[in-house]
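Notes follow once the structure below has been shown.
This part shows chain A:
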Amino acid sequence: MLAYLNGGMVVFYLLSVCILACAVLLINLRKVIYMALALGGIFLGCAAVYFLVGAEFVGVAQLLVYAGAITILIMFAIMLTNHEAMEPALRWTWRQVAAAAAAVLLCAVLLWTIRSTVWPPSPADVDLNQGNSNPVAVGIMLFRDYAVPFELVSLLLIVGLVGAVILARERKEEDE
Partner candidate 1 sequence: MGLALWMVLVPVLAAFVCVLVPARQACVQRGLALAGSVITLLLALLAWLRFPGAVQAGGGANPAAAGVPLVSHLPWFTLPGLWQQQDVTVGLSFGLDGLSLTLAGLTALLALLAAAAVRPEEAEMRRFALWSQLAAAGAIAAFTALDVLTFFAGLELSLFAGFFLIDLSGDPQRRAAAVKYLLYRGLASVLLLLALFGIAYGVAGGYSSLQPDANGNLPGAPAFTLAWPALQHNLHGLSTAVFPDHARAVLFWVLLLGILVEEAFVPFHTWLPTAHEHTSAPVSMLLGGVLTKTGAYALLRFGAGLLPDQLQHFATWVAVLGTINILYGAFAAWAQRDWRRLIAFGSISHMGLVLLATAAGNAAGLQGAMFMMVSSGLLTAFLFFLAGAVQARTQTAELGRLGGLSRPLPLLSGFWLVAALGALGLPLTSGFVSEIQSFIGSFHRFPAISFVAALGLILSAVYLLYAIQQTTFGPLRPEYASLADAQARELWPAVVLTAVVLWVGVYPNGLGQVLGQTVQQLLQMGG
Partner candidate 2 sequence: MVAYAWLVPLLPLAAYVFLLVLGRRAPEGVAAGVSVVCSLASFLVSAAVFRAAASQGPVGPYLFHWLTLGSASISFGFEVTRLNALMILVVSLVSTLVLLYSAGYMHGDERFPVFYQYLNLFVFSMLALVLSPNLLQLYIFWEMVGLCSYLLVGFWYFKPEAALAAKKSFIVTRIGDTGLLIGIVLLYWASGSFDYSTVFAAAGAGQWSLGWVSGQELTTLCALLVFLGAVGKSAQFPLHVWLPDAMEGPTPVSALIHAATMVAAGVYLVARCYPLFQASPGALATVAWIGAITALLAALIALTQRDIKRVIAYSTVSQLGYMMLALGVGAYAYGVFHLMTHAFFKALLFLAAGSVIHAVDTQDLFEMGGLYRKLPLTAWTFLAGALALAGVVPFAGFWSKDDILAAALNTGHPVLWGMLLLAAFCTAFYIFRVYFLVFTGAPRQPERWQHAHEGSWVMTLPLLVLAAMATIAGFFNSPLNGDGLEHFLFADSPQHQIGYTAPENVPLMLLSLLVALLGIGLAAAVYWRPRQSQRPERWARAWGPFYTLSYRKFYLDEVYYAALVYTGKGIAAVVDWIDRYVIDALVRVVGRLVYSVSVLLKFSQTGQVQAYSTVAALGVLVLVAWAMLRAGGVH
């Protein structure tokens, strides 16, 4: 077993433990602001995993967008609303039970499926980046094969931005 271990795997397992720990914290913490912090941890861990599997550009994007922007945004939102908000203590209503059962069972089914599947070994000899560095390769792909979706996504972001501004704007009296 140990023979299979290499450095990357060790790092991966440690990272996994961290991510899952943060996730469990996120679920169990009761103060909203702490939950946001736990979320930041998850995002960071995921970014590291991306680096580990060789998706550097995605990892950087994860760092910038998720760990950087979204976490901060969420904290702002918490501060702007009632930042003292607490999750109520866990009460086992039927919905809680059903949700928990759904989550656990789904997890079990997925894990069992993953386990019972023989995954092909990753073809180590294939260079996904085709000789370029990963960001360059992703860039080429984005602007060559996915140019139109890319532009559409930029449009979506603009619309999202404008929409968010309009929605969050303080309404003046005469608007109502």
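Selection rule, in plain terms: all candidates are chains of the complex that A comes from, given by their letters.
Here is the rule we go by: a residue touches a chain if its C-beta (ideal position, glycine included) is under 8 Å from a C-beta of that chain, and two chains touch if they have at least 3 such contacts; residues count from 1.
Just so it is clear, the structure is predicted and the values come from calculations on it, not from any experiment.
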Complex partner of chain A (touching, any copy) among 1 or 2: 2
Residues of chain A defined as touching candidate 2 within the complex: 95, 98-99, 101-103, 105-106, 109-110, 112-113, 116-118
